[in-house]
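Note that this complex is displayed minus one protein chain, with the remaining chains in position.
Now for chain A:
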């Protein structure tokens, strides 16, 4: 217990890196995933196929392979990314694919009559998305999306494998000095749990806020 408490200051920097990586991945994947998800549902056929292919491909390979491919593989194509950038890029690519599918599912759960009613009163495409589809789809979007967010936080531990000193690697570094793995892994687990538990609690609050009486 003492050891666990003493180790905390050494973990803070790593924790910040974990939070930073997670926040970057979540934000970027939300922006890309929303855009590509809308393309997948409403875009012209060639673009749809492209997005479909991307999503299927990326979701079909392990994240770790993706991280190694970006960090160790891309330099062969003369693309050299730092370890942090490479890790964030790979995790973003992966989470984006998940967000694409979540967006698609949420949009398609809305009856096509909603889009038609919006057309009938003369709303443009963007207005229909903004005022009619998204406000209804968000309820279907939130639960699986929060899952992706917690997955991203947990997945961020993989960046330690390309040498980014995140919470995971910081823990291992402390273990390397004190030779007491168990208390430190417990501390690490609790920290990850605390982050994700607050996220899922927040999600439940949001879901309640966006729920309305169904037709």
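By our rule, a contact is a pair of C-beta atoms (placed from the backbone, for glycine too) under 8 Å apart; a residue touches a chain by one contact, two chains touch by 3 or more; residues count from 1.
Note that contacts and distances are computed from a predicted model.
Per the UniProt record, the absent chain's protein name among "Carbon-monoxide dehydrogenase medium subunit", "tRNA threonylcarbamoyladenosine biosynthesis protein TsaB", "NADH-quinone oxidoreductase subunit A" or "Amino acid ABC transporter ATP-binding protein" is "Amino acid ABC transporter ATP-binding protein".
The residue from A:46, A:60 or A:122 that touches the chain not shown here is A:122.
Per the touch definition above, the residue from A:53, A:135, A:163 or A:181 contacting the chain not shown is A:135. Across the interface with the omitted chain, chain A contributes residues 111, 113-114, 116-117, 119-125, 127, 131-132, 135-136, 212-215.
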